[in-house]
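What you see is the complex with one protein chain gone and the rest in place.
We just call them A, B and C in the order they show up, numbering each chain from 1.
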Amino acid sequence: MIEVFVFAIFAAIAIAGALVMVIGRNPVYSAIGLLTTMFSIAVFYVLQNAHFVAAVQVVIYAGAVMTLFLFVIMMIGVDKKEDTTEQIPWQRPIAIAVSVGLAAVILIAGSRAWITGRSVFGVDGINGTIEVVADALFGTWTLAFLSTIFLLTIAAVGTIAMAQYSPRRPEEES
Amino acid sequence: MNNAALLPIAPEVILLAGALIVILLLVLLDRPYREGGIVAMAALAAAAVASVLQWQALGDGADNLYFSAQGVPVPRLPMVVMDHYSAFAGVVIFVVSMLGLAVAWRLVLTLGARSAEFLTLVLLAVAGLHMMTASANMIMLFIGLETASIALYVLAGFTRERANADEAAVKYFLLGSLASVVFVYGAALLFAATGSTAFYGAGSMREFLAENIVAEPAILLLAMGLVIVGMSFKVTAAPFHQWAPDVYQGAPSGIVGLMAAGVKIAGFAALGRILFSALPSQIDDWAPALAIIAGASMIIGTVLAAVQDDVKRILAYSGVAHAGYILMAFVAGNEGIGSMWFYVTTYALTVIGVFAVVAVVSGSRSGSSPLAEWSGLSSRAPVLAWVMLIMLLALAGIPFTTGFVAKVTVFTAATDAGYLWLMILALVTTIVGLYVYFRLAAVMFLEGPAGVEEVVVPPTTALVLAVAAVTTVLLGLLPWPLLDLAREALPL
Amino acid sequence: MIVTPGWYMALAAVLFSIGGAGVLVRRNALVMFMSIELMLNSVNLTFVAAGTGLGLIEGQVAALFVIVVAAAEVTIGLAILVAVFRGRATANVDELSSLGG
Partner (left out) sequence: MIDYLWVLIVLPLLGAAALIVFGKRIGDPWSGRLASALVGTAFLIAAGFTVPLVTGNGHPETVELFSWIPVLGVEVSLLWDPLAALMTLIVTGVGFLIHVYAVGYMHGDERFGRFFGYMNLFIASMLTLVLASNFVVMFVGWELVGLSSYLLISFWFVRPAASAAGKKAFIVNRIGDWGFLVALLLIFAAFGTFEFAAVFAEAPTGLTTGMATAITLLLFLGAVGKSAQIPLYVWLPDAMEGPTPVSALIHAATMVTAGIYMIARTAVLFGLAPATLTVVATVGAATALFAATLAMGQRDIKRVLAYSTISQLGYMVMAVGVTAFTAGMFHLMTHAFFKALLFLGAGAVIHAVAGEQDMSRMGGLRKVMPITFWTMVVAWLAIAGVAPLSGFWSKDEILAAAFAHGGYFVFLWAIGVVAALLTAFYMTRLMILTFGGEERWPDGVEASEAPPILTVPLVILAVLSATAGIFNTPFRLGLEHFLEPSFEGVTQQLPPAGATVVALAALALVVALVGIFWGWARYSRRLPVEEGGFWGAAVEGYRVDDWYGRLVVAPGKAMATWAAEILDGRIIDGVVNGVGGGVKSFGNSLSGTQSGLVRWYGAVMAAGTLGLLLWLLLSGGLF
């Protein structure tokens, strides 16, 4: 019962944070809203015994990623209000209607059965401790783990490429 | 881990090594532009050879094998699969990438010190594309997809001298990320619906769905829908195509061919991997959905291509229409794989050629390519114009080019699968499409020259054009060698 | 009453849709990007909850991989946005509309 209570509170916080992110006129508010949601999600991970994922969530997402976001917001000087004049009439109502429709479709579909798959190998009450996760990660999933090297190399090289600010050179290609 | 066990991931390893060598060259040499390009080209060639070796190692298709950490066939959770499907995809992707890089050669040389990053990103993007086709697992496929996508986001905005490139990069990035999220959400729901992320093996999606009838298939249907949407974005199928014209227009012309052709090959191959390998039992659910997307793509692509005034946009919308034709092969299920491969391969070769011409006519950096630039090309550069005409004929599906054979095969596949309406729709759009391509041909051949400036065709581009034109005609006349291989390139 | 994995998945669906709305209605590229991150988070939540329901560790592993991918994407995405918008003192994507037609 206490679990239901915790779920309810943090679900409310998560949704509120998400709404703040979407509605907030100032990007900084948006970032803080998102941060709140991410923390709530970390709580949900803990509730489901996904301890390692919860830790990663806090460290990488709430820590690194959101800091990066805030840093960028400050850097390009857009920590100010957004111009609210609408260029596309109907775009906003359409977008909101579509989003609500999407949520409704998924929820209605899920109300029948969220999980229809059947566990073949799993055991009840998995515990996502670092050992268990590491076992999987460096066992069957080694290759996937290794293949993230591509992503990280791209992240490094791509950032360098984008960061080398080339002023708009007047000359065309030779 | 013995040598043979490395074979399934050999192309990726080679490309990664190539990328690292290119970076090292930047440190070691003073002006490593040309050497870096040669290394990259060699890496792609080696990867292609590795794929051929894979094909041969598979023999008659009897000894397909999975691959996991230990390098031995495993019963559970394979990460990578080596089969005729992935080997064929590898050869096509790597060869097309070599051609694409050859088109970008002049761009690479003018990039100066940044060429190292450019080449690294190209190699890694290609590796990602191949990973998409060779994965045996949804997560692996997602990693490959993101590897390719992220590298291409950067490449789209690489030549930032013009504002267009910026805009292309941001649009591509935001919409591409959105599509990726939709895709991975589909993967998550698929996991919930089937209890697996794997395509093959014990307890995989395929096995689960083959052995069980899902009583409440709502989540399964949603998951399939989301996955299809994600992939439709990558292959520019309507209505998830809208990024393509803007990005093609804004991205460096030298690299657009690779983006357009490579992503399409991998996108279709990955979609096929998911649908044919993991979800073959649900064909009655996904085939009609794909048929609708295919029909929408043909109509929207053809109609919008007819009203564009920029060649890159015309080609982007034509790509939308072609995505629709290729999707026709999918509705035929396993029977359509051969025609899908044939269409994708020949289309990729043609598109590389077309964008090579665009890069010559409009310069290989960012920017649009208005129709006016093309007027009277036949008198300024007759050979170039005729080569372009051959490609346009192929895109239009005129007999004696690959485009015709490809269209006939997919039309037949769809008709045999009972989608006569789709076939008739495709016929109608094909005929409307003739206008699109002949309009461009008319501008090239029948209007006065726009200027007197000489059109210079770099030797590497000339080589690409020769390859593209020759294969377009030769495989149009004698499609059998390729068609037979394509029919063999079945997924496990 | 106990909290079933379905509850988490339902919450994730709501968050996913809110994120989607954010991408569609906001014009600040950074906020749009944040919305995409929110959607990725809800995907992770779905993975973990489904894994719990199925009794499979794979859900959590998948979530970890999605986080890694997201991290790489954030780096590149922010690099692109910084590069593009640094000279413009704005992050309004509506101003990026010279292509098209």
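As a working rule, a contact is a pair of C-beta atoms (placed from the backbone, for glycine too) under 8 Å apart; a residue touches a chain by one contact, two chains touch by 3 or more.
Predicted model only: the values in this text are computed from it and were never measured.
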Need the list of shown chains touched by the one chain that isn't shown.
A, B, C
Of B:Val408, B:Leu463 or B:Leu485, which sits in contact with the chain we cannot see?
B:Val408
Kindly state which of the options B:Ile398, B:Val455, B:Val470 or B:Leu485 is in contact with the chain not pictured.
B:Ile398
Which of A:Ile15, A:Val28 or A:Val105 touches the missing chain? It is A:Val105
Residue touching the undisplayed chain, where the options are B:Ile300, B:Ala381 or B:Ala414
B:Ile300
One chain isn't shown here. Among B:Phe233, B:Phe330 or B:Trp374, which residue touches it?
B:Phe233
Touching residues of subunit C against the unshown chain: what are they?
20, 23-27, 32, 88, 90, 93-101
Name every residue on subunit A in touch with the hidden partner chain.
83, 85-89, 91, 94-95, 98-99, 101-102, 105, 108-109, 112
Touching residues (missing chain, whole complex) on subunit B
163-164, 166-167, 170-171, 174-175, 178-179, 182, 217-218, 221-222, 224-226, 228-229, 233, 238-240, 242-243, 246, 285, 288-289, 292-293, 300, 303-304, 306-307, 398-400, 405, 408-409, 412, 423-424, 427-428, 431, 434-435, 438, 442, 445-448
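Criterion: only the chains that are shown with their structure count from here on.
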The distance between the C-alpha centres of subunit B and subunit C, rounded to whole Å, is 26
Rounded to the nearest whole Å, what is the centre-to-centre distance of subunit A and subunit C, using the mean of the C-alpha atoms as each centre?
4
Averaging C-alpha coordinates per chain, one finds the centres of subunit A and subunit B separated by a number of Å equal to 29
Which subunit C residues reach two or more other chains?
9, 16, 19-20, 33, 49-51, 53-54, 56, 58, 61, 65, 69, 72, 76, 79-81, 83
For subunit B, which residues are shared contacts with two or more other chains?
77, 139, 143, 146, 150, 153-154, 157, 160, 191-192, 195-196
Applying the document's contact rule, which stretches of subunit A touch subunit B when the two form their complex?
105-106, 108-110, 112-121, 138-144, 147-151, 153-155, 157-158, 160-162, 164, 166, 168-169, 172-174
Quick one: in the complex, what on subunit A touches subunit C?
1, 3-4, 7, 11, 14-15, 18-19, 21-22, 24, 27, 30-31, 34, 37-38, 41, 44-45, 47-50, 52-53, 56-57, 60-61, 64-65, 68-69, 72-73, 75-78, 82-83, 87, 91-92, 95-96, 98-100, 102-103, 106-107, 110, 114-115, 117-119, 121-126, 128, 132-133, 136-137, 141, 144, 148, 151-152, 154-155, 158-159, 162-163, 165
In the complex of these two chains, what residues of subunit B are touching subunit C?
77, 138-139, 142-143, 146, 150, 153-154, 157, 160, 163-164, 166-171, 173-174, 177-178, 180-181, 184-185, 187-189, 191-192, 195-197, 245-246, 249-250, 309, 313, 368
